[in-house]
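Notes follow once the structure below has been shown.
Note that one protein chain is taken out, while the other chains of the complex remain in position.
Chains: A and B, in written order; residue numbering restarts at 1 for each.
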């Protein structure tokens, strides 16, 4: 099972926001696919603790706004946090989304549902953030 | 590392409900296992954005009821959502559960804990929903 590793970074522009990174990941797979017709798995991971990654709707952009509002209302930043950086809410929200997603690749295509996109979730921006993509192919 | 892909669908009967899909997944593995004694990984993914998949107790069915009540109370549907479909709560709840689970297979058996079952989570039903199961075996 050979595998390849890629990295890219994005710059988030707000304190909390969802960024659709599906295109970036599909470009990486297309590049890899020139060499071999891919069947495999795409592992996307986030090496941070106040940003995560999920999958969700990428058709109506209002889903992203509602999504982030719901999470902000659910877990607001509080003065009473012990953590000196004061961003413990961001640590929890990132864990709720998770730090990796794995998506099957068949014939070089990410097996996402019709409405699914891969969404980077910033909870303590704006910042430059890294995204790691590993592709595992059938031997 | 050869891998096989399977699909099945379920019909959910309520707006929000958990459905134990462990048996369906074990049947797929048993079928695959006739050919080779499996060591590998079972990847279960949900191609939707308002339904997810988690693992939880399948012994006392009251866990499912309490579980869904807690999530409904935590993130209720609201009139103020921007998203025209009005189901942004379902999008968040699905992301909180996640869209994939991976479970180790040893000697043809899913390595679930004694009380663990694989639980499909409907947050915007009733609907027909798809479940994708990929099995990766040791070469």
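Just so we're on the same page, contacts are C-beta pairs under 8 Å (C-beta built on N, C-alpha and C of every residue); 3 or more make two chains touch, one makes a residue touch a chain.
These numbers come from a predicted model, not from an experiment.
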Missing-chain contacts mapped onto chain A: 1-3, 5, 43, 45-49, 74-75, 81-85, 88-89, 91-92, 94-96, 98-100, 102, 130, 132, 134, 136, 139
Residues of chain B in contact with the chain not shown: 1, 39, 41, 54-57, 60, 62-63, 65-67, 70-71, 74, 96-98, 101-104, 106, 111-116, 136, 138-139
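Following the convention adopted for this analysis, only the chains that are shown with their structure count from here on.
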Chain centre separation (chain A, chain B; CA means) in Å: 20
